[in-house]
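Here it is, the structure in full.
With one protein chain withheld, the remaining protein chains of the complex are depicted in position.
Order as written gives the chain letters A, B and C; numbering starts at 1 within each chain.
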Amino acid sequence: MWTESNNSLEQSFLFSDFNEAFSFMTRVALYAEQINHHPEWSNVYNKVTIRLQTHSVGNKVTELDWAMARFIDKIYLR
Amino acid sequence: MWTESNNSLEQSFLFSDFNEAFSFMTRVALYAEQINHHPEWSNVYNKVTIRLQTHSVGNKVTELDWAMARFIDKIYLR
Amino acid sequence: MWTESNNSLEQSFLFSDFNEAFSFMTRVALYAEQINHHPEWSNVYNKVTIRLQTHSVGNKVTELDWAMARFIDKIYLR
Partner (left out) sequence: MWTESNNSLEQSFLFSDFNEAFSFMTRVALYAEQINHHPEWSNVYNKVTIRLQTHSVGNKVTELDWAMARFIDKIYLR
């Protein structure tokens, strides 16, 4: 599902409303603090767009980004 | 599912972990601000216990409590 | 502080870390549900960028946007 381009993983996610979208963001935020790796992301109402890239190694896609992507897929698809 | 006793609605909810439990609480918090009606609730790791009662009418169960209970059931059971 | 351009209000906010940035977003999210008016916003670690515009009246800046801007200033500046 994730698009890999410009040395980053990108994906957009749709929800039924803002309530559902922001609680999804809260799950991602809690996980981000757990693995100390944070997304670049934007939100408009029921849409969340996420871009994953590891800055500390020169803006590349690393295993941390894939771990985040897998977590996001798991909570979005369930 | 909700137990009505002592003029309040009570129910406990179990989740797979704290991440899932707290994002559930975030959904309830956002809805609480939307309808301006707030729960009494507690959390330990993956468990959330909620008590609903309307203080402004003398601590009774009102339609606001049932609206909150229905919202909580909807997001928990899906 | 807010820049009005392209029929929207825009402003960026810096925090000490992701923890502080995301709890600021949570405050804005709770208020957004309360007034039923939602921001376009993005976040990277400790930076939050917000754009306010009222879509329902043809993408203009309205009193709802200014109410949101005042709330954000109040919680950011305290």
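Heads up, the rule we're going with is that contacts are C-beta pairs under 8 Å (C-beta built on N, C-alpha and C of every residue); 3 or more make two chains touch, one makes a residue touch a chain.
It should be emphasised that the depicted structure is a prediction, and the values quoted were computed from it without experimental measurement.
Contact between chain A and the unshown chain involves residues 26, 29-31, 33-34, 36.
Where chain B meets the omitted chain, the residues involved are 18-19, 22, 25-26, 29, 32-33, 38-45.
Contacts to the hidden chain, counted on chain C, fall at residues 18-20, 22-24, 26-27, 30-31, 34.
The rule we apply is simple: only the chains that are shown with their structure count from here on.
For the pair chain A and chain B, the distance between C-alpha centroids works out to 28 Å. Between the Cα centres of chain A and chain C there is a gap of 21 Å.
Residues of chain C found to touch two or more other chains are 26, 29, 33.
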